[in-house]
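The complex appears here minus one protein chain, its other protein chains still in place.
Read from first to last, the chains carry the letters A and B; within each, the first residue is number 1.
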Amino acid sequence: MTPLDHQKTAIISRRTVLHAGAGLLGSAVLPWSSLAAFAAEDKPAIGTWPTGSQGDTVYIGAAVPLTGTYALQGADELKGWQLAVEHINEGHALMKALAPKVDKGLLGKKVELLSADSVAKPNQAVEVEQNYINQNKIILMTGSTSSAVAVALNKFAQREKVLYVAGISGSNDTTGKDCVRYGFRQNFFGQTAAAAIGPVLLKQFGKGKKAAFMTPDYTYGHTVTKSVNDYLTSQGGWEMVTNQVSPLGTQDFSQYLTNIANSGAEFLINVNWGRDAVLSTQQAKQFGLLPNMKLVIPYQIPFLAKEVGAEITEGVFAATDFWWTQEDQYPLAKQFVEAFQAKFGYRPEWGAENSYVSFAHWARMVSEAGSFYPPDVIKQYEKGETIPSLLGDVHYRPEDHQCIRPVVIVRGKAKKDMKNDEDFWEVLEVVPGEGLMQKPDAFGCNLGDYT
Amino acid sequence: MINWANFISQCFNGLVLGALLALISSGLTIIYGTLGVLNLAHGAMFMLGGYAGWVAYTYTGSFLVAVVAGSLFVMIVGVVVERLIIRHFYTRPHEDQLLVTFGLGIVFVEAVRFFFGSMSQTVPPPGLLVGITNLGFMIYPTYRLALLGIVAVALVALYFVLYRTRIGMIVRAGIEDSVMVDSLGIDVYRIFMLVFGIGAMAAGFAGIVNAPVVSIAPDVGEAILVQTFVVVVIGGVGSFLGAIIGGLIAGEIISITSMFNPGYSYVVLFVAMTLVLVLRPHGLLGTAGRE
C-alpha cells in the first residue's frame, strides 16, 4: 500500500506526514523512525495516544444533538460538559472534591471541549468523532441523548481505541450486550429505573393494579417496558392491560390514548422519551386520562415538567438520575447547581448533571492514573474504587463499566406547592445503586480488549 | 374481537386527523394545481403558523388573535416568498422548484430554532373548549371536537373562495389549463402570488389551530409533510375535493390500523397509496392534465 498507511500509527500528525509526503519516500521513512522512538517504552501507540496528549492542550470531542428532536436535551448536556471542562481548567473547588488531583488542568495540560451537531443520529455522531480523532487527536469522546448513538459510539470507541463516556443513554445494552472496554456510563438506565421505581409504586399503591403502557417502538422502549412490567407483575401481581406501541416521532397520540381509555387501566406508564413523551403526556391530559389514571414515567426526561407544565406533572411518579432540590442534602450537588445556574441562568437537569459528573470521574481516573494512556485510565476505572459523586459515593463496576450509583424517585409537585418556577419535583426516595442493578453478566456484557 | 366503543372512538380520531390533513393538503394541492410548484416548505409553513400564533398568544393571551395572527403571518410569508423567490422559478425545471422549496423549508425550521430555541411551546385552547365532553357513547377532548368544526369551517371557506369567487374561478381555470388563463390577459403573477399566499395560509391556519393539540416545536412540520404527500397522491394532485377525501382516508387508516398493530399504521397507509397508484394512477379525483 501507499506510505500513507502509517497514519494509523498516529505517531505523527497528519500534517507532518503530508508535509513530508510531498515526496512519497520522505513520508515512508519518517513515521517509522518516530514510531521506533516511542515503541521503546512498554506502551505502544494506541488510538490517539500519545499524539493527542503531547501538546499543551488535550481535546475532548462531543457529538451532541443541537438540531432535530433531541436538540433541547442535547443543548443541556453540552452545558454540563462545558462547565466541567471550565472547572477542570480552573481547578474549581467542586472539581477538586470529585477529582482531587486535578490542578488547573489535567496532568499539566489544558482541556478543550470540541462539539458538533449529531442530530441524534448514530451515523452523524460517528462522523463527527471520526473527524475529531483525525483533526484534533481527541483523547475522549462523549455525546448521546439516545442509546442508538451511545451504542454506536461505544463500538466506535473500541475500534478506535479512544475512550468514550456516555451522555444520556437509557438502554440496558449500553453497558449490557453492547458494552465495550473503552466505554463508561455514569447514569442510570431502564432496568435500574424499573427496579427502583417498582418497589415505590407497590409501597404507595399496593398490589394487583392494572397498568397501561405507552412504549416507543424501538429497542430502548421495549426493554424498559419489559423491565418495569416484569417487576410489577412478578412482585406485585399487577396486570398490563394494554401496551400501546407508537413509532418514534409520533405527533398525534389520540389513537393510542383512545385504546388506553377503553382498557380499564388505573396506571399509565409512559416509556416514551424526548418530544414523544411531551406530546403523549400532554394529550393524555387532553383525553382526560390524567389525572384519572396515575402517570408513571420510569425514565424521567429532562425538561419534561417545564414543557408540559406542573398541572400535568402533579402527582406523577418518575425515576431520575438527579434533581436539583437534592442540593439540600448533598453539599456537592449544591455547589454544582449554584455554579451551573450562575453560568447558564437556570437550574441543571440530569442531562447536564450526568455530563458534569462523567467528565469529573474521567478527570479523576486520568489524574489518579497519572497517565493519558487509555489502558492505564481504563484500569484505574476498573479498580472499582469508591469515589464521590454529586449524590454521595459511587463506584464503577469493572465487569461492565457501569457506574453503581443511586436512582432518585421523584413525584410531581402541585403548582401551588412550587417554591420557584423550577421546583417541579419532590424527591421521595434515593434508592442506593448496590443491589438495584442487575448482575453484570445479566445482559451479556463482554468488554473486549484493552489494546 | 372488536371493541365497538373503541372502534367508534378511533373512527372519530381518524376524522379529526383526516380533517387536519385535508386542510394542509388542500393548501399544498391548490398551490401545485395553479402554479405547478410543489412546495416542499409546506410543512415549515405549518410550523410557522404555530409559532406566529404562539407569539401572538403570549402577548395578548387571546386564542382568536393567535389564530388570526398565525394565519396572516404565514400568508404574508407565502406572498413574500412567492414574490422574491418562487416567481423566478416558474420558467425553471420542476426539479429546481423542489430544490429551492426544500432549502427554504430547512431555513424556516432552523430560523425558528435560532429565535425560539428547541423547547416545545404550548398554546392552550380557549377557556370554553378546555376539558372533555361526554358524547354518551364516548368521551372526547372538547377542543378536538371543536377542531373538527373549525377545520370544517375553514375547508368550507376555502371552498367558497375557490368555487364562488372570481379569483377562485381563475385559479380553477388555471388548474385546468394555465396557458389559457395566461392568454385571457389576467395578471397571472398577481393571482399566483395570491394563491401561494392562500395555500400557505391554509397550512399556517392548520398549524395554529393544531397547536393546542400537538405542542409546537421547530421540527413539527416534517412528519406532516410526508403525510400530506400521501394524501395528495391518493386524492389526486391539484384536486381540492381529492385532498379532502384523501385526508379523511389517510386519517382513518392511521387510526383504525392502530387498533390492531400501531407499528404498521404507516406501512398500511403507504400500501393504500400504492394501491391507488396502481388502480388509478392520477389519484382518486385527479385529472391527467398535470404531471
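The rule is short, and it goes like this: contacts are C-beta pairs under 8 Å (C-beta built on N, C-alpha and C of every residue); 3 or more make two chains touch, one makes a residue touch a chain.
In this text, contacts and distances are computed from a predicted model.
Undergrad: What is the missing chain called in its UniProt entry, if the choices are "Response regulator receiver domain-containing protein", "ABC-type branched-chain amino acid transport system, ATPase component", "Cytochrome c biogenesis protein" or "Isoquinoline 1-oxidoreductase alpha subunit"?
TA: "ABC-type branched-chain amino acid transport system, ATPase component"
Undergrad: In the full complex, which of B:Val65, B:Ile85 or B:Leu241 touches the chain missing from this view?
TA: Per the contact definition at the top, the residue touching the missing chain is B:Ile85.
Undergrad: Would you mind spotting which of A:Lys104, A:Arg159 or A:Lys207 touches the chain that isn't drawn?
TA: Only one of A:Lys104, A:Arg159 or A:Lys207 touches the chain omitted from view, namely A:Arg159.
Undergrad: Among B:Ile30, B:Val74, B:Leu104 or B:Ile150, single out the residue that touches the unshown chain.
TA: Within the whole complex, the residue contacting the unshown chain is B:Leu104.
Undergrad: Quickly run down the residues of subunit B that touch the omitted chain.
TA: Within subunit B, the residues touching the omitted chain are 32, 38, 85, 88, 92-96, 98-100, 102-104, 106-107, 110-111, 113-114, 118, 222, 226, 229-230, 232-233, 237, 263-264, 266-267, 270, 273-274, 277-278, 281, 291.
Undergrad: Tell me which stretches of subunit A touch the chain missing from the display.
TA: 1-2, 4-5, 7-8, 14-15, 18, 21-22, 66-67, 71, 75, 114-117, 119, 121-124, 126-127, 130-131, 133-135, 146-148, 151-152, 154-156, 159, 173, 178, 217-220, 247-248
By our rule, only the chains that are shown with their structure count from here on.
Undergrad: Any idea which subunit B residues touch subunit A in the complex?
TA: Touching subunit A from subunit B are residues 3, 5-6, 9-10, 13-14, 16-17, 110, 113, 117-120, 122, 131-132, 139-141, 143-144, 213-215, 217-220, 223-224, 254-255, 258-259, 261-263, 265-266.
Undergrad: In the complex of these two chains, what residues of subunit A are touching subunit B?
TA: 67-69, 71-72, 75, 217, 244-247, 249, 251-252, 254-256, 258-259, 261-262, 275, 278-279, 282-283, 286-288, 303, 306-309
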